[in-house]
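Worksheet: one structure, shown below.
Note that one protein chain of the assembly has been removed; the remaining protein chains are unaltered in position.
What follows is subunit A.
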């Protein structure tokens, strides 16, 4: 219940104060350059990694990236840069 209220306050604040959602609400910011690069900030860790599929943990749910010949160019605690041929980016809610 308390968590829900905090969530609602944050949503209200971003709307009223015109702040970027990823900063306030810990949402992932995903930058893609064509099909070849994908850059994800605010992830919470690597769940699965193969050259066809990468699964990332988010604050809420997971992110699944499907494609071909993936290489993690850089990985930092909250950022990841993936290279390869990206086919799909899916949000999995749990």
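Everything below uses one rule, namely that a residue touches a chain if its C-beta (ideal position, glycine included) is under 8 Å from a C-beta of that chain, and two chains touch if they have at least 3 such contacts; residues count from 1.
The definition used in the following text is that contacts and distances are computed from a predicted model.
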Name per UniProt, for the chain absent here [options: "Stage IV sporulation protein", "Metallophosphoesterase", "Copper resistance protein D" or "Xanthine dehydrogenase family protein subunit M"]:
"Stage IV sporulation protein"
Looking beyond the chains shown, say which of A:23, A:72 or A:90 touches the absent one.
A:72
Of A:33, A:46 or A:92, the residue that touches the missing chain is A:46
Residues of subunit A in contact with the chain that isn't shown?
45-51, 70-77, 81
